[in-house]
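All protein chains but one are shown in place.
Chains: A and B, in written order; residue numbering restarts at 1 for each.
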Amino acid sequence: MRNRYVILALALVFAAALVLGGCGGGDKKPAAPAAPEKMKVAFVYIGPVGDAGWTYAHEQGRKYLMEKMPDIQSTIIESVPEGADSERVITQLAEQGHKVIFTTSFGYMDPTINVAKKYPNVVFMHCSGFKTAANVGTYFGRIEEARYLTGIAAGKATKSNVIGYVAAFPIPEVVRGINGFTLGVRSVNPNAKVKVIWTNTWYDPAKEKQAAVSLLDAGADVIAQHQDTPGPQQAAEEKGKFSVGYNTDMSKMAPKAVLTSAVWNWGPYYVKVIDSVKKGTWKSEQYWGHMSDGIADIAPLGPMVQEDTKKLIADAKAKIVKGDLKIFAGPLKDQSGAVKVPAGQVMSDKDQLGWTWFVEGVDGTIPK
Amino acid sequence: MLKPIITMRGMYKRFPGVLANDNIDMDIYPGEIHALLGENGSGKSTLMCVLSGLYKPDGGTICVEGEEKRFRSPRDAIACGIGMVHQHFKLVEPFSVAENIAMSGQHGSFMLSTEKMTADIAELGDKYGLAIKPEASVWQLSVGEKQRVEIVRMLYHGSRVLILDEPTAVLTPQEAAEMFKTLRKMAADGCAIVFITHKLNEVYELADRVTVLRGGRVTGVLGRNELDTKKLVWMMVGRDVVSQYERGVMPEGRPVLEVQKAVAFNDMGMYGLKDLSLTINEGEIFGIAGVAGNGQRELAEVITGLRRVADGTIRLYDEDVTNSRPADMIARGVSYVPEDRLGVGLVPELSVLENLLLKSYQQPEFSGRWLLDSKAIKERAAKLVKEYKVKVSSLDQPVKMLSGGHLQRLLLAREIAEKPKLMVVVYPARGLDVGATEAVHRLLLDLKAEKTAVLLISEDLDEIMKLADRVGVLYNGRLVGEFPVEEADIERIGLLMAGSGTEGGEADAYQI
Partner (left out) sequence: MRIRFEKRLAPSPLMTVAVPVVSVILALLFCAAFLALTGRHPFELYFAMLEGALGSAYGLSETTVKAIPLMLCGLGISLAFRMQLWNIGAEGQFYLGAFAATWVPLTFPDLPVFIMLPMMLLLGMAAGALWALGPAYLKVKWRVNEIITTLMLNYVGILLVNYFVYGPWRDPKGFNFPLTAEFPPAALLPTFGGSRIHVGLLLALALVVLFIVIFRNSRWGYEIKVIGSSERAARYAGMDIKRNMLLVMALSGAVCGLAGMTEVSGIAGRLQPGLSPGYGYTAIIVAWLARLNPVAIVLVAGMFGVLQVGGYIVQTFGVPASMVAMIQGAVLFFVIGGEMFANYRVVFPNSKGAEKADE
């Protein structure tokens, strides 16, 4: 009997909500009827903006964009899960008249494609995926090149010759990063090993920190990472060891530990995209930028980095930017020592995009 | 002469519907072991709970060493040196012994000095022969050990008056003997011990003085050298011979229930029933007298299929039904009015209507293969409520809102409506007032007239004498006496209930 009242109550709340919603619709002023219509751009983020990490790097890019192009208007939606929610969020952004929508997580790939079909006049830019359409482009950068440089710093800094790597998920993007980093380490220190732990999370500061602690306990004295939080850096800081950050310059969070960080620099690319959309020259593409484009870089080296190391890194960077140093050039050996890419060849983009094996020097396994 | 450490005068305590303590006076002297003797429900535990600060009295005064005290909680009582060990231990299982003892701490400081405490506890234990390990976790301990922890806890907090509620109920005879030694040592040290019991042999073995309660009043106080079994039993159960109900003499019927050498364990894995045999015939009421906890519950459950027998057989109309499922026993016409009316016999949260359906929801009159026939169910419920005069505001009223008497009527209505061949009733009139009691008794006599065999388990001797055709006494899981009601002598029953008068009654309280 009581339940009937519960239902009645809920129905009332629901009805009230509907009515209010309806009124709201009637009363609402059209959004900013300012003089010239500003172009609206939207960003969909996987995590909260925070003060470091993947989403923060994109947010820095957006701020850069807004600075360079004050005549546009931008919207962000953060913490959007990759399931059913993302498709709705993207749809609503398109519906609200956003002309360009950046979706910045791999899991947004299908939703982005689905929504793009319904809104042919909106430009969609999906970060890190592989599906395109007439109005959907993808963009990503070869952060491995920056990771290679950070590997040099780590390889020179390690005393135990064990470097820990806290890695998110065993997907090609992460595997590439580990391989690039390891090649950098081994270019200056052929005896060093890179020990990998998978966390199976992107954003879990406590768990990622714990993973770093266990690597440190296992003898590592430099911690690198592929996560969206600075948890591993904090672990290294607390234990008085070194670390290499990712996404953004993490020296703020662990000033004594961070040698350098492999960082994203999305801003210039965002400016380029918006510019081409404005001019009407935008075409769908699969952009996979090099360090030479400025999309990936390394953060300023910490004071603990030796002078000779600094020079090594500067030289390598110059070569990579010029195109003289291809980090994934043969001979590339796998963990068993078998040559996978013979000398004289460079691993193809296609193989890099689907990379599922570790190079020699990595201590870890990729779950099959 | 020694001055009493505790003086209680005019203690009153009323619970809804029951006057548990009615103007009780009691003195407790230091260094004595004082037995508090009485039947279940005579008010012993209530009185001691009042003394230990757990209940607030409705009247009367408590003086500790001549000074009047008001206890608002057990904490206050402990501060005055009064500690009680309950039948159900109040220990926190995952904690260690030392932590449990420290918990009810009066020793002010927030931080505990573990080492000192551990040493103190060990010393106390040694002194009185109470072997306990302060660092052990309580869940690992046996029942006897837990009891020792409770006692040490009280001593640790400076108890000079130690109250034990039926301390031997959970102990093996060996453990009980140890316990008695300990208690004597404490008394010799000047501690006053009050122990609640209903066993005469314990009184003889241990007590310096005994106060006997019956129906919430003191019926006598005897010193050690005045002890006399007859006197004690009379004080405990004695009353005027009760008036009999008019009852027809039934011709001897066929045997309905035959229990042979049943052995069953109680919930603690100890013997609940030991080689118990009994037979009940059609149209006969067999009364089982005895103090609660001597196998009553196990007997009722074994017959109704709710508990397995480890040995022995149970036959119903000559068919072997040993260890049948409860549903089978119901189908064979065994009705059961359990001790816990609300919670077992009736579901408190459910309505009158739903409770009346409990035993019959599978019968084709009320239910198809899947769906219930709500019309038929309602009609029958309305009929039963009217017929048995159960006072309800509506059939949808949750039964927890009914009064005790009407609960029992409702329960009996349902059980009788099943037209049982055998009816097992446990404490049918407990907690009911005179009118309700008589109504319940009438129903049982009507059943008898319908040739139903009735097993009446009760601790109220009046009730048994009024209703039963034959009487048996249950003591320690055995039927220690069985006679026709005409030959029953209330004093003899009382003796049997208290465990004296049987050959080696106490000796076989062995443990598995």
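Everything below uses one rule, namely that contacts are C-beta pairs under 8 Å (C-beta built on N, C-alpha and C of every residue); 3 or more make two chains touch, one makes a residue touch a chain.
Since we're looking at a predicted model, the values are computed, not measured.
Put simply, the missing chain touches A, B once the whole complex is considered. Here one chain is not drawn; of B:4, B:290, B:312 or B:338, the residue touching it is B:338. For the chain left out of this panel, the touching residue among A:52, A:65 or A:93 is A:93. Listed residues B:350, B:382, B:395 or B:445: the one in touch with the omitted chain is B:350. Residues of chain A that touch the chain left out of view are 2-3, 5-14, 16-18, 20-25, 27-28, 42, 48-49, 75-85, 87-89, 91-93, 95-96, 106-107, 110, 130, 169-172, 200, 353-356, 367-368. Against the chain not shown here, chain B presents residues 54-56, 58, 304-306, 325-331, 336, 338, 340, 343-350, 354, 357-359, 361-362, 367, 369-372, 374, 401.
Everything that follows uses one rule, which is that only the chains that are shown with their structure count from here on.
The geometric centre of chain A is 71 Å away from that of chain B, both derived from CA atoms.
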